[in-house]
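Mind looking over this structure? Questions follow.
Of the protein chains in this complex, all but one are displayed in their positions.
Chain IDs A, B and C follow the sequence of writing; residue 1 opens each chain.
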Amino acid sequence: MSGADPIWLYRTVRLIRRFEERAIELVRSGDIVGGIHPYLGQEGIAAGVCAALRPDDVVAGTHRGHGHVLAKGADPGQMMAELCGRVTGLNRGRGGSMHAADFAAGVLGANAIVGAGGAIVTGAVWARRRRGEDLVGVSFLGDGAVNEGMLLEAFNLAALWRVPVLFVCENNGYATTMPVADAVAGSISARAEAFGIRASTVDGQDPAAVHATTAAALARMRADGGPEFLEARTFRFDAHHTFEHAVRLDYRSPEEVARGRSRDPVRIAGSRLPAAERAAIDADVEAVLEAAVAQALAAAEPDPATALEYLYASGLTARTGGG
Amino acid sequence: MSGADPIWLYRTVRLIRRFEERAIELVRSGDIVGGIHPYLGQEGIAAGVCAALRPDDVVAGTHRGHGHVLAKGADPGQMMAELCGRVTGLNRGRGGSMHAADFAAGVLGANAIVGAGGAIVTGAVWARRRRGEDLVGVSFLGDGAVNEGMLLEAFNLAALWRVPVLFVCENNGYATTMPVADAVAGSISARAEAFGIRASTVDGQDPAAVHATTAAALARMRADGGPEFLEARTFRFDAHHTFEHAVRLDYRSPEEVARGRSRDPVRIAGSRLPAAERAAIDADVEAVLEAAVAQALAAAEPDPATALEYLYASGLTARTGGG
Amino acid sequence: MPRLSYRKALNRALADELARDEEVFLLGEDIRVAASAVTAGLLKRFGPERVRDTPLSEQAFTSFATGAALVGARPVVEFQIPALLFLVFEQIVNHAHKFPLMTGGQCAVPVTYLVPGSGSRTGWAGQHSDHPYSLFAHAGVTTVVPATPADAYGLLVSAIRCDDPVVVFAPAAAMELRAEVSDPVPVPLGRGRVHRTGDDVTVVAVGHLVHDALAVADELAGEVSVEVFDPRTLYPFDWDGLLGSVARTGRLVVVDDSNRSCGIAGEVIATVVEQVRLQAPPRRVTRPDGAVLPFAPVLDRAVQPGRELLRHAIAHVSKDG
Partner (left out) sequence: MPRLSYRKALNRALADELARDEEVFLLGEDIRVAASAVTAGLLKRFGPERVRDTPLSEQAFTSFATGAALVGARPVVEFQIPALLFLVFEQIVNHAHKFPLMTGGQCAVPVTYLVPGSGSRTGWAGQHSDHPYSLFAHAGVTTVVPATPADAYGLLVSAIRCDDPVVVFAPAAAMELRAEVSDPVPVPLGRGRVHRTGDDVTVVAVGHLVHDALAVADELAGEVSVEVFDPRTLYPFDWDGLLGSVARTGRLVVVDDSNRSCGIAGEVIATVVEQVRLQAPPRRVTRPDGAVLPFAPVLDRAVQPGRELLRHAIAHVSKDG
């Protein structure tokens, strides 16, 4: 990943944007079962943060995790196949949207439990550093997650043990339908600062700004070893989850949505490139996704006889459910 | 309770002190099974805080809970009977040291799980205020508890919903053998302040100072309804738990213990009374405890046939373990 | 007769109890806008003090409910995902459940924990598809799994009125059911229901699987006469009701959507064979041991107990003897 490279940043936000749009189509067509939590509007954060990472660094994502997985370098075709539940998927069709993982790319997994990733990535970074590797980790989390005790405990461990994890809070103003102001007493940054963790704030809609702030934090972290916190202010352009396309939930006014959508990370990153370059990237991204979707849909579904495969790493075989 | 009355304060710290010393004797004699977490040295906190409470206010205690229960007004005889597992005990012998409760006196219970009381007392206060009662609550907690996610979540609820709970952190420097500095990143007060909760600090060895600081906090809380936090610096004079009398754990130097014991809340409170008055109180406390111990030891043990009594408030009868 | 959906039945039970008793209030995530639809209309009718949206602080709000219950309130706590019960297992089992005995009867903890959409919600995968009712039956917390709209209403009402904590699992696979229900009434906890009488074999089915059991019983009607017993409450279990049925049929199959080992199906078999001599070895159809639901729909389905396996079990039990 070439750092602040505006081409990489634009390509990445564009890739995530179009990936999500294609995925939503596949939800509509029934090829993706169970729906997704679209990352639309928040692409600048995954792109900006991951632009500052090295391949050996690790990230833990969230339920709204596609952007993190893609920006960290997972293959879009395997990712799409995973969403479609195919054997060629990143997780061989066993994980789906909320558990997509790519250990080879340093993605410890999206995670369906809010607030769970922080301690996991802290442990992973600590264990690898004990072996002499000098990686860092990123824990992505939503504004809702800062109310989870398990995450606050993870802040404590990372700070005490000086584990270099960047906790990136994607503050999109809501936990599902719960406004931040109704859910977070005090402030988001103060939650980290209470543990002696340095906190920064950044405009999450500007991928270059996210990158710059992240890079500065990572430089400090790589130098002295402790965790940091980054609050990226953002806006979720679409539904909390695609089920909201069918069931209207009343919590954001049309005006608020229009205002939020007016600051578009894809447009902001694109405006920094010449139109021709942008068009070339767009075309390339379309081709990548066209192939991704085609490959995903062409791939085999898993054999039901293998439903319990991978249940135990030790090779233990579970008793089946009888009959 | 007569507020800052130095007589009440001295009597209370002295009562707790001697109660604990008698209880330790009963642990040694085998009349109290399982041991206790002595409150020795920390008496000034329970006394000073409870002096500022009204009878209808509620408190939730800790594993080191005898002081809270006594200072809030539970009968020492019933409390001692509870520690001895007798039917005349506060909990009819079902709870013991770590679960002693006296709902009539506003004691929701000592609690064997560190960090658990905060949310419970918050809910209790909220529910009673919804009925128009204007009580407040106190959640006692140790320095170790501020590392428990569930407690930090409780800070959030109390602050968001403006429930008047005073979180009183008895910072005795250790969680069992773990020094605060090794366990608490940032600072203890900052943990509460992060949630917008006002925090004060007080010398926990001076019952009058604890009372004054508590009274000021409660006045603000009764006026505007939100929670507050109070860190009381203190020192545990004896073992974490009486098992330490048998098994030596190496974590505090003799010098540190001597230094800590030099500031004794009983002596401090006592120095504020004329010697004769102090002696009269001492004699009275001795008499109360003599009677408490005698009554406890004379009381019946529960009938094993009633082992499952009170298991279900609904009257449900559990299947027994067979045979 | 008016048709009532399962989801609406839960909604109506909440509304009726909120209206009947000022001490009832609701806590949960996104319940104001009624993301699960179970709380639809309640904010408007009862206001934000009694329909309280919570931050994502499950442990604290579960114990907040305990505290409120200790002083006489009757909270109903909605959980969006069955796995959230894992997150608050300590708060329910070690606190809410234990308070009455530990305090020697000084208090009660009448809290209802409601999971609308338990079990597999196809496509929600590993961490959102558990059916952990057997865990609560082990802990001894009253546990109900209504199969029908009428029972959804009646058991939820009884749960709210119960002086002990009660966990209500509303299986995702039952949430869209509809049935003719004129005037729903409370259903006593701890009482099973024979949905269909039969002479040859008793099938105990839990939650949504009651409907599968009934379908299979209908299919097999010519060959074997199946009695379908729905315990409705898993703890306390209606042992008398079940033993009466099995004493007549002499044969037993249990179908249940939780993991096999130490699940409710095993408990049913154990308790029955301790007391009744069966004419053939009993069988159970469950999730596998240690099941984790894989994402791909074909795999997700393969891990759940289905009609095919149930037919097989019935055939086996009927033949043997």
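Observations on the model:
Note that in this section contacts are C-beta pairs under 8 Å (C-beta built on N, C-alpha and C of every residue); 3 or more make two chains touch, one makes a residue touch a chain.
It should be emphasised that the depicted structure is a prediction, and the values quoted were computed from it without experimental measurement.
Across A:Gly149, A:Gly186, A:Pro227 or A:Gly270, the single residue that touches the chain missing here is A:Gly149. Remark: the omitted chain is touched by one listed residue; of A:Ile7, A:Ile120, A:Leu249 or A:Leu273 this is A:Ile120. Between the chain not shown and the residues C:Leu101, C:Ala170 or C:Val255, the one that touches is C:Leu101. The omitted chain makes contact with just one of the residues B:Leu9, B:Ala60 or B:Val114: B:Val114. Against the chain not displayed here, chain C makes contact via residues 83, 86-87, 89-90, 93-94, 97-98, 101-102, 125-127, 130, 134-135, 137-141, 235-237, 258-259, 261-267, 269-271, 273-275, 277, 281-284, 289-292, 294-295. Residue positions on chain A in contact with the hidden chain: 58, 89-95, 99, 101-103, 108-109, 113, 116, 118-128, 130, 149-150, 153-154, 156-157, 160, 308-316, 318, 322, in rising order.
Against the chain not displayed here, chain B makes contact via residues 32-35, 82, 85-86, 91, 93-99, 111-115, 144-145, 147-150, 175-178, 182-184, 247, 249-251, 301-302, 304-308, 311-312, 318-323.
To be clear about the criterion, only the chains that are shown with their structure count from here on.
The most central chain, judged by C-alpha centres against the centre of all protein C-alpha atoms, is C.
The mean-CA centres of chain A and chain C are about 35 angstrom from one another, to the nearest whole unit.
Taking the mean of the C-alpha atoms as each chain's centre, chain B and chain C sit 39 Å apart.
Between the CA-based centres of chain A and chain B the separation comes to 45 Å, rounded to the whole angstrom.
The residues of chain C that reach two or more other chains are 55, 57-60, listed in rising order. Contact of a single residue of chain B with at least two other chains is seen at positions 149-150, 153, 156, 160.
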